[in-house]
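Of the protein chains in this complex, all but one are displayed in their positions.
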Amino acid sequence: MIHIPITHLISISTLMFFIGIYGFITRKNLFTILMSTELVLNAGALNFVAFNKYFYPDNLQGHFFALFIISVAAAEAALAIAIIIAIYRNFKNIDAEKINEMKY
Amino acid sequence: MNQVVFYFLSAVILVFSLLTVTSSRILRAAVYLLFVLIATAGIYFLLGYNFLAGVQLTLYAGGIIVLIIFAIMLTGSAGEKLERPSLNKFLLAILISLIGTVTSLILFFAYHSFPVIGNEIPATVKMVGASLINPGDNGYVLPFELISVLLLAAIVGAIVIAKKATR
Partner (left out) sequence: MVMSSENLVIYFISGIVLVGAGILVSHFFAPSSENLQKSETFECGIPTRGTSWFQFKVGYYLFAILFLIFEVEVVFLFPWAVVMKESGTSAFIEIFIFLFILGGGLLYAWKKNALRWE
């Protein structure tokens, strides 16, 4: 076991999570919102891995949870980018606040 | 040595995640996010989860970030400057993030002495593979198959959205 207290790992992932939340609220461009979501997902995965390593080292549950989080993030990024590009083609911009028109 | 590397990686994660959400150039924000993800892979290496770190590097750093940068290039928004958030929104976001951070950290520092269960097992690729196809206890064959359904849904969804936008 490496000699790093788990509280430090959890502090890092908590700070990364809430920096992601901050970006999610303040950003307007759809791509930067997507990047903030990736930060949040990454913080979640890091948290799972830390708990797995320090409290339940006899199995790999957190490890697999992080693995599936990464795959879900890949699928999510693929769909989000497909949607963003479809929006860009229809509206010619990707600003979340200027896209306020629905199909009618 | 491990401590030095860990705190270096933590500093990289914190600085570059802050830059990701505050940078006014969209392409730079994407590259800063890349550094955050690589530093996270470094922490996985330190914890001994080598396969997970490799997946983080190939899928996150090599796949998702490249896709995001590619899409930024496609929409021609790479050179644009992002506008600053309005003061109200800025204060609201700071408030929410601070409340969340302080609450979680207080809760965690108050209750961080959980019991440690069992002996450590190594997370080699062999171990990961054996668990991945094991239908019994500590096996993950059902999530493994479900991931393929999720990916199928993502393929179909992406194609439908893309084809609809062309017409």
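Letters are used for the chains, namely A and B, taken in the order the chains are written, and counting of residues starts over at 1 for each.
One rule holds for everything that comes next: a residue touches a chain if its C-beta (ideal position, glycine included) is under 8 Å from a C-beta of that chain, and two chains touch if they have at least 3 such contacts.
All values reported here derive from a predicted model rather than from experimental measurement.
Visitor: What residue numbers in subunit B mark contact with the hidden partner chain?
Guide: For subunit B, the residues touching the absent chain are 1-2, 4-6, 42, 45-48, 50-51, 55, 58-59, 62-64, 66-67, 70-71, 73-76, 78-79, 122, 124-126, 128-130, 132-133, 135, 141, 144-145, 147-149, 151-152, 154-156, 158-159, 162-163, 166.
Visitor: Can you list, in ascending order, the subunit A residues touching the missing chain?
Guide: Here the touching residues of subunit A are 1-2, 71, 74-75, 77-78, 81-82, 85, 88-89.
Rule of thumb we're sticking to: only the chains that are shown with their structure count from here on.
Visitor: In whole angstrom, how far does the Cα centroid of subunit A sit from the Cα centroid of subunit B?
Guide: About 5 Å separates the centre of subunit A from that of subunit B.
Visitor: Considering the complex alone, what residue numbers of subunit B touch subunit A?
Guide: By the definition above, subunit B touches subunit A via 2-3, 6, 10, 13-14, 17-18, 20-22, 26, 29-30, 33, 36-37, 40, 43-44, 46-49, 52, 55-56, 59-60, 63-64, 67-68, 71-72, 74-75, 77, 82-83, 85, 89-90, 92-94, 96-98, 100-101, 104-105, 108-109, 112, 114-121, 123, 127-128, 131-132, 138, 140, 143, 147, 150-151, 153-154, 157-158, 161-162, 164-165.
Visitor: With touch defined as at the start, can you tell me which subunit A residues reach subunit B in the complex?
Guide: Per the touch definition, subunit A meets subunit B at residues 1-4, 6-12, 14-23, 25-29, 31-32, 34-36, 38-39, 42, 45-46, 49-50, 53-61, 63-64, 66-68, 70-75, 77-79, 81-86, 88-90, 94.
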